[in-house]
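Have a look at this one before I ask anything.
As you look at this complex, bear in mind that one protein chain is not there, while each of the others sits in place.
Note that the chains take the letters A and B in the order they are written out, and that residue 1 is the start of every chain.
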Amino acid sequence: MKNMIKHGLAVVDSPYDESGKKRTVVQKLLLGLTPSQYLLQAFRNPFNWILAAIFAVGIPILLGRFVFGLAWATSGSNDYPWGLFLGFGLFAMVPLSSSGFQLGTACEIFGRHDLEPIERLALLNGLLGYFFAVVYLLADLGQPWRLPYPMVVSFGPAAVLFLVAWHVATYLSVQVAEVSTAFFEWIGFPAGKRGVRRITLGLTVSGIILSTLHQGALGALFTYAPGKVHPLWYSSSFQWLHFFVSSLPGGLCMVITVSTIASKFMGWRTDRRFKEALDRCTVTLAKGACMGIATYITIKLIGIAHDNKWSYLDSGWGQWFMLEIIVGFMLPLVLMTYGVHTRKMGVIRLGAFATVFGVVLNRVNTAIITFNWKLPEREIPPWREVVISLTIFAIYIVVYRFILYRLPILYKWRQQEEEVTVTEAVTAPAAGRREASPVAVASYSKMTKLD
Amino acid sequence: MKRRNFLKACLIGGTTIAMGKTNKGWASGSFEGYPESMGVLVDTTRCIGCRSCEAACNKEQKLPEPDTSFDDKSVFEEPRRPTAKAYTVVNQYEKEKPGGPVYRKVQCNHCNEPACLTSCFVNAYTKTKEGAVIYNSKVCVGCRNCMIACPFNVPGYDYESVTNPVIKKCILCYDTRLKVGKPPACVDICPQEALTFGHRADLIKIAHERIRSNPDRYLDHVYGEKEVGGTSWLYLSGTEFDKIGFDPSLSNDPIISNVKDFLGMVPMVLSIWPALFSGIHLLSKHDSGGEGHDTESKEEEP
Partner (left out) sequence: MSSYKHLIVAALSLGAISVFTPLAAQCAAVPDSVTLNQNGTLYKPFAFNHAKHIQQLKECAGCHHHTTGTLVLDPECARCHQNSSPTAVVSCKGCHSAKPFSPETLAEKHADKQRYHKDKMGLKGAMHQSCIGCHQKEGAGPVGCQECHPRTEAGEAFNSSSRLGAKPAHAKKH
């Protein structure tokens, strides 16, 4: 792609091409390339070959899971009922997706418009993370076609999982709505975008509520198994807090991670605004993440002190726990604090990677590695389970990349339609929308300004 | 029209609160079990490890043929757990002990406040007034949360089924026997009467009476009388319970009591958050610029 741009290819970032003709959806999908050009750049990308290799093995096995059943694809263990699909796929993807509600809150509630260049990436990261958490869940459920049952057929309202199901489902739709503004811009449907912008505040507030609750609820799920989760990873009073609070830096650092990768490998797709704002935004995100990590480490220690579990630290499990806390949380805290003070972006980013690792390790530890720690045998996931997990993650990456290549996430859609700006100017005061949602209108009109 | 925005936020909050109310539902109060609940008292000092109960269960519940005959004593080499194909198993412990091996039957203990029931998001489980914990496999989604929650590691999952995998476990022969007052198949077949069927309240008295009249034979503890809020299956033993596969660390509180901290927090978040964050939004609106200070940190305060 880089080469093609060097050779004079214009990037699709507005409804019209250079000659002023309106772009068709197919053109937009092909990134303004001809089909053969498109295929050429796809073949040239070595990363695609890796993906192709994963899919060649993984897709048949993923399909096989639905043909031959769970026993064929997974360990099918009664003692470790939640394997990689949930332990990694659900429990790790969800906290890494808390970015959506955090950046939404910062921009829309706290009025931090300086973070707007990265807001859409954070929202998309949230949406995709949740979506693929659900995909992992569908792969794991014995009867995925019954997933809507808790919503329509039979209610178990006393169960934490019931709350998770409802909230994740609701929140997914909230996130679809939040991200849809970018889609509406891209597809050329300003009315839809305006409609969504109008309810942004409501969406954002409900996003905070739903996120607080289900991030915490994922932790609360393990309070059903007080003796099974190792005491160092368990706290009946604070489990939900541990999960909720660690999800905050997890989400922010995931955005830093993704934006780092995107700016490195997708530089052509980012615009000046994003490039200029990236370092500044990264610093702000890192600050937020540091606050989150500091809070997390504190309540984690309070949790251990509260139930007086210090003696467990002096064991193999304790060392593993220390590794998680030190490499996954304390080290990044030091790195990011140092990076923020000295404005060393590399250090901050390294810290963010470590945080993502820490959060994932924490979830995998809680759900799989230290689960049922009293049983003599540990469960090692069989290869098919690993391959399926990897395949779904690869699909996640492909979808993520597909959207970043196209929708105005990392760049601003250059809206040249004069009429839109006009309608905006006319309708806004008439409907009193300027006052109803000042943020929305302000940012929208900013966006519609010609560059 | 800040008011309009505020009302909107309140409306969203309100509807979610209504949802949250149902979430809390039955999560409070302590339940001592139905007064007429039946139960089974297992006297591990009587069990001779004949595995008749396993065979009886297999036939009564129409389970698939076992991997090996019920006469096969080699299964005792490793402790087993109930699965989708065997709702009950007998394990052997303390082989080298002078008193000979001790056997213990494992199956669903039919808790008074079952963790599986409270963790099920489609409400598939029911605690019947007869004491059995039964389930409706027609709504089972297969999330296996009940397997996570069960403190005794009882529910098994039918991983091998492709089209209709469901949770499977002992139902105290509810459909075929308990409903009409008959004892479960395992109790009926037990040659040693290691299993005593009766009203749970009576069984507790019987158990303590056995301990009183044979203090040398039994430890002074009836496992299941108080554990996790009480179970319909009760156990007597002459060997320390932790040596014959019981978890001595289980609290006397039902499992759901661990979850109450979180469930209690739910309505608070639902009611306070909308007002709090709409308020902050209205405040920060006049705070022109809003730069320099770290707003992120505010989110961490619950």
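We take it that a residue touches a chain if its C-beta (ideal position, glycine included) is under 8 Å from a C-beta of that chain, and two chains touch if they have at least 3 such contacts.
Just so it is clear, the model here is predicted, and its values are computed rather than measured.
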item	value
Candidates B:P101, B:G198, B:G245 or B:P267 - the one touching the absent chain	B:G198
Identified contact with the non-displayed chain, of B:P183, B:G229 or B:P274	B:P183
Contact residue for the chain not shown (choose from B:I206, B:V228, B:I244 or B:V259)	B:I206
Residue of B:I48, B:L219 or B:A275 in touch with the missing chain, whole complex considered	B:I48
Missing-chain contacts mapped onto subunit B	46, 48, 50, 55-56, 58-59, 65-72, 74-75, 77-78, 80, 83, 86, 100, 180-183, 187-188, 190-193, 196-199, 202, 205-206, 209-210, 213
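We take it that only the chains that are shown with their structure count from here on.
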item	value
Residues of subunit B defined as touching subunit A within the complex	1-2, 4-5, 8-9, 12-13, 16, 19, 22-27, 81, 83-84, 115, 118-124, 136, 139-145, 147-149, 151, 153, 155-162, 164-166, 247, 249-251, 255-256, 258-259, 261-263, 265-266, 269-270, 273-274, 277-278, 280-281, 284-285, 287, 290-291, 294-300, 302
Parts of subunit A lying in touch with subunit B, wherever the complex brings them together	66-71, 74, 76, 78-79, 81-82, 102, 105-106, 108-114, 141-144, 146-147, 149-150, 153-166, 199, 201-202, 204-206, 208-210, 212-213, 216-217, 219-228, 236-237, 239-241, 244-245, 248, 252, 284-285, 287-288, 291-292, 295, 372, 374, 432, 435-439
